[in-house]
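Note that this complex is displayed minus one protein chain, with the remaining chains in position.
Take a look at chain A:
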Amino acid sequence: MTIVSDSPVHSSSSDDFASFLDAELATSTSDSSADEEGDEEENLESKRVKRRKVEVLEILEEVQDSTARVETSKEEAICAHPGSFGGMCIICGQRVAEEAGVAIAYIHKGLRLDSPELVRLRNADMKNKLNQKKLHLILDLDHTLLNSTMLFHMTSEEDYLKSNADSLQDIQNGSLFMLEHMRMMTKLRPYVRQFLKEANEMFEMHIYTMGDKPYAREMAKLLDPGDQYFNDRIISRDDGTQKHQKGLDVVLAEESAVLILDDTENAWTKHRENLILMERYHFFASSCQQFGFRCKSLSLLKSDESDTDGALASVLRVLKRVHSMYFDEDPRDAPSNRDVREFLKSVRKEILQGCRIVFSRVFPTSFPPESHQLWKMAEQLGATCLVEVDLSVTHVVANDPNTEKSRWATNETKYLVHPQWIEATYYLWQRQVEDKYPVNQSKSQ
């Protein structure tokens, strides 16, 4: 820290300073120990409060003859303290309880807002968004938009990646980055650039990651080198109000206008209806291993997800649908009645509309079938799930072609499909061609 030559040095004597301080602080205690500042200001504060109380009493007495005076004094005396910064009310500057309200730490350290103020800000934001024809989109990082690995977790077969990393001088045109200072490599998911560019037209975008703040900022730089998309809306694990959970309570947006992209459903237990669950993007071997997959990673196969038919391209089509349903269709409906959660549900329900599905030995016998993930996925996709076969059934889902129901399906020329058919349909938001998901003997083990 250096002083600029023309900085206004108002005083050149410590005596001036002392007298100024004494006047300002209005109380004087024995010595000049710095620790006592807090007490002094508190004393001052309580004096102010007392003075104000006296004023209020006076006002009450004068209430009959002077309404004008009441108006002005009231304004000064009554502040709801809707939020605080550094422990001071954001409106009146008074000291307030440090723990009041919700910490909005990702915007700025020391900033807290109470719930009426959050409601006010969300309302104001909603008006703004309706004018701009924009909604909110919350984006997870790992396995949703990108995949990262620590360098020491990389296998020797992955060494070729290190020499193929893209330049950090030209981030916009790269997708594989070596971040030596973080001892990491990061691979962006195919199509992510186009996805962000188009989504930005329809949504105000936020990052919300379980990673820490430095990681979140570093990834934001890779995804948004021009700093056009995220601004200060980068939320990391230390900014949430609950451990291991993500929540919309720190997001300044109406829940009815928020869509979330994440590969971890359990992070959003309170907001499942806003969630578009993403198929995990595993590029590095360490990532597959972490999730217990024994198959070869994309990095080892020297391959990648499809650019134009991959998860992000599919989801972008869904986002466009929901956005246009919200803003373009049904203009009779008042904006305040619209809810992205309802639109999302109805888009999903169209996908397997009319399908009647029976599962054959897919779930453990003791397991209640209707609480199984695949059953729930199928129902959300609009299919009807049945326990027993009848002629109305259209699909039998099985791992084994020789179960009774599988053979029935073959004889009755119904679709016999592998469970992955449902998962792929769910993640890609499109009914997949059944023939691509046959039930083979080899797959049954």
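Operating definition for what follows: contacts are C-beta pairs under 8 Å (C-beta built on N, C-alpha and C of every residue); 3 or more make two chains touch, one makes a residue touch a chain; residues count from 1.
As a convention for this text, contacts and distances are computed from a predicted model.
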item: Protein name, per the UniProt record, of whichever chain is missing from view ("Eukaryotic translation initiation factor 1", "GTP-binding protein", "DNA-directed RNA polymerase subunit" or "small monomeric GTPase"); value: "DNA-directed RNA polymerase subunit"
item: Listed residues A:151, A:252 or A:389, member touching the removed chain; value: A:252
item: Among A:128, A:241 or A:337, the residue in touch with the chain that has been omitted; value: A:128
item: From A:88, A:168, A:300 or A:386, residue that would touch the chain that is not displayed; value: A:88
item: Option touching the unshown chain, where A:107, A:168 or A:325 are the choices; value: A:107
item: Residue ranges of chain A at the interface with the undisplayed chain; value: 1-3, 7-14, 16-17, 20-21, 24, 32, 34-38, 41, 82-83, 85-95, 104, 107-108, 110-111, 113, 121, 124-125, 128, 132, 204, 227-229, 231-232, 252
